[in-house]
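Reviewing the structure listed below.
Shown here: the complex without one of its protein chains, the others still in place.
For subunit A:
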Amino acid sequence: MRSRALDASPARPSRRRGLRRLLGAAGVIALALGAAACAGPRGTAGDAGHSTLTVFAAASLTDVFEQVNADFEADHPGVRVVMTNAGSSDLVTQIDQGAPADVLATADERTMARAQELGLTAEDPRPFATNTLTIAVAPGNPRGITSLADLTDPDLAVVRCAAPVPCGAVADEVLADAGIPLVAVSEENSVTDVLGKVTSGQADAGLVYATDVARSGGAAEAVTIPGAAAHATVYPIAVTDRAEDPELAAAYREAVLGPEGRAALGDAGFGPP
């Protein structure tokens, strides 16, 4: 609809048309710029003298790899590390669909094996850390939970990961080993969701990794499971088939495996491989 003010103004068709054309052109340019801006930072990467290393790391590695990345950037001037964090399975799917990743670190060997089968890795993956299942409870352990067996109390709301996700598979193994038939109120899609249900007070206990409790910053407390160490999850890392600079990617892998990475991982609650 035309605004009344425009219609009522003295007719200066040529000038108005000029203005319209200008507006139209501006609109098209704005649209093009907008679309270009939406295309993301990847388009601006690779400035002269700078290179970008893209790391795909499992969600549980987010905090500790931020430390590793900062150290790596300090040791390699001109290198910027960009990290994507998601469930390991999602990461492999994304790389399979063409996502640009130089290094892949997953939270279990099963998912890395799938990446290998799909031909997405350039080398044999190396284990760099382990993680053990633990019981997360509210700070101060108000329900007095001391063992896996305590979790079978029907008054307790217990959450765990669903079997198809790595933390669920480990939970199944540990529970089967202990011979405990656990009835959960929810089987979450990720270990982060399990921890969230505990820290938000919706659940009394949750089966998570030791590192999840460590990075909750006091919002949850760990009750260790004696038999869990036998079912520790192994975290593998590998350079991908599409690494832009395979040497740089390999250097990153070595940084994770080396003493600095080892120390950062240890601080975050990860065990040695």
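The rule is simple: a contact is a pair of C-beta atoms (placed from the backbone, for glycine too) under 8 Å apart; a residue touches a chain by one contact, two chains touch by 3 or more; residues count from 1.
By our rule, contacts and distances are computed from a predicted model.
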Name under which UniProt lists the unshown chain, selected from "Molybdenum transport system permease", "cytochrome-c oxidase", "Sulfate adenylyltransferase subunit 2" or "Sulfurtransferase complex subunit TusB": "Molybdenum transport system permease"
Hidden partner chain, touching residue among A:Ser51, A:Asn141 or A:Ser186: A:Ser186
Omitted-chain contact residue, chosen from A:Ser89, A:Ser216 or A:Thr240: A:Ser89
Where the missing chain touches subunit A, by residue: 1, 28, 87, 89-90, 93, 157, 159, 162, 164-165, 184-189, 193, 197, 200-203
